[in-house]
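One protein chain is absent from this view; the other protein chains keep their places.
Let's turn to subunit A:
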């Protein structure tokens, strides 16, 4: 793996956005060649989305030939509920960029047959040629998407009941009222994300530090599902200083020492303006 450590949240968000930007542009997407991106929700990626929007508004990055697949969506929440992941993606990303609505895929938590919806989602990913870069986050309990502790590390897109840890963490988005938080969600499986050609996990904040430690310094374990990516050929963890608080000093020093190598991935920052 690559462990990229930046001083603070803003710098980590920017590094991640630059990386995504460069990957899309270097891929040279076009009419018959779409770049497929897996996308997360939550508070961690907000800064990254803001930077990507900025690059788009400056004319440096277009999403015209990008297809996106979100990781998850609550079950039973109306699509236009302010806390649904559809609302999140519209307000924080889609409405600010030029992506074709037909290419923005999010699981439908109100589908009549939820498992069929999940199967169809897997098929859509397959038909799109697989995912080039899956961006994700990590829960305080070490989960990726809604693959809660105990999820199979080869799981596919399916219905999951949320763990209490997750419900508690989400309560802040529902006026602190536990009874209002959805208890089930549709989520891509660990196996689904592992199939991506490249994975980037964003981890910021001290409250995620223990989960990061479990994910990269302990063994592969279905209780900390992000640990599965130790067996993926191309994974990048992008963190801020606070997220590394539970790691060994030796680990942090090693990877900080590699920053000059890591930074070559984002500097120079490419622009679609140069292509024209």
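FYI, contacts are C-beta pairs under 8 Å (C-beta built on N, C-alpha and C of every residue); 3 or more make two chains touch, one makes a residue touch a chain; residues count from 1.
Throughout what follows, contacts and distances are computed from a predicted model.
Student: What does the UniProt entry say the missing chain is called, choosing from "Probable electron transfer flavoprotein subunit beta", "DNA methyltransferase 1-associated protein 1", "DNA topoisomerase 6 subunit A" or "N-acetylglucosamine-6-phosphate deacetylase"?
Tutor: Choosing among "Probable electron transfer flavoprotein subunit beta", "DNA methyltransferase 1-associated protein 1", "DNA topoisomerase 6 subunit A" or "N-acetylglucosamine-6-phosphate deacetylase", the correct UniProt name is "N-acetylglucosamine-6-phosphate deacetylase".
Student: If the hidden chain were put back, which of A:39, A:66, A:104 or A:243 would touch it?
Tutor: From the options A:39, A:66, A:104 or A:243, the contact with the absent chain belongs to A:104.
Student: Out of A:27, A:90 or A:174, which is the one that touches the chain we can't see?
Tutor: Final answer for the missing-chain contact: A:90.
Student: Taking the full complex into account, what residues of subunit A touch the chain not shown?
Tutor: 79-80, 86-87, 90-91, 94-95, 98, 100-102, 104, 106
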